[in-house]
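Only a single protein chain was left out; the remaining protein chains are all shown in position.
Let's turn to chain A:
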C-alpha cells in the first residue's frame, strides 16, 4: 500500500523544514519558512494606527499582501490573501489593540508544491517575531489524493500536478499546559484541538477527506514541535 515517492519519502513524511526569524531589518517582524524547496518570506508591520474604511474600529484589522515570484497579481493571489487573512484573524487576539492595522506581506521566493501551507507557517512565525498577541499558533500542512487512491502529505510540485484532489489544512498548535488532562494523553497521539482552515481543490470522497484531516493532524503535531523548538532559540539581531 505504501509506495515510495519520487524523492524517497513515504506517504506520510514531510520535507525538511527550516525556519529563520528576524531577517529583515526594517520590518517589525519577519520569518522565512522553507519546506524542501518551497520558500516563503513573510514580513509583519504593525500594529499601526488607523483602520481602513468599512473595518470595525473596535477591533484590530489584519491586511495581507501576497507577492508572487513572477507575473502579475491575479485571482489566485487574491484568493490566497483572503484565505490567509481569515486564518490569521482567527489566531490573533483582535480586541487588544482596537483601531489599528497589522500588515502581513508575503513574498514567494520559490514554489515547489504546498505553497499555501508554507505561507501560513511563515506568517505565523513572523507574527510571533513581531510580538503580536496570539491565542495560539497555526501550523499548516497539505495532503493530496493520488490517481491510484493513496493519500500523501506535503506533495511536491511534480506530485501536485498529478493529484486528483488536495486539501490545505491549518490546525492550532499543541500547547504545553500544566492542566492535569494533558499528561494523560499517550505518546504520539495528537490531541483534539480543532481545525482553523481547510481549503480543498479537486473532488474527493468524504472518507478520503476525513482521512486527510487525520493525517494532517498527526503531521501538525510534528510541525508544531519544530516550531516550538525554533522559537525557543534566542534570536540574534
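Basically, contacts are C-beta pairs under 8 Å (C-beta built on N, C-alpha and C of every residue); 3 or more make two chains touch, one makes a residue touch a chain; residues count from 1.
Heads up, the rule we're going with is that contacts and distances are computed from a predicted model.
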Which of "Ribosomal RNA-processing protein 40", "Dolichol-phosphate mannosyltransferase subunit 3", "Autophagy-related protein 9" or "Electron transfer flavoprotein subunit beta" matches, in UniProt, the chain that is not displayed: "Ribosomal RNA-processing protein 40"
Chain not shown: contacting residue from A:16, A:131, A:149 or A:202: A:131
Contact with the hidden chain (one of A:6, A:176 or A:210): A:176
Of A:65, A:109, A:195 or A:231, the one touching the omitted chain in the full complex: A:231
Residue numbers in chain A that touch the chain omitted from display: 28-29, 46-49, 93, 96-100, 128, 130-131, 133-137, 172-173, 175-180, 227-228, 231-232, 234-237
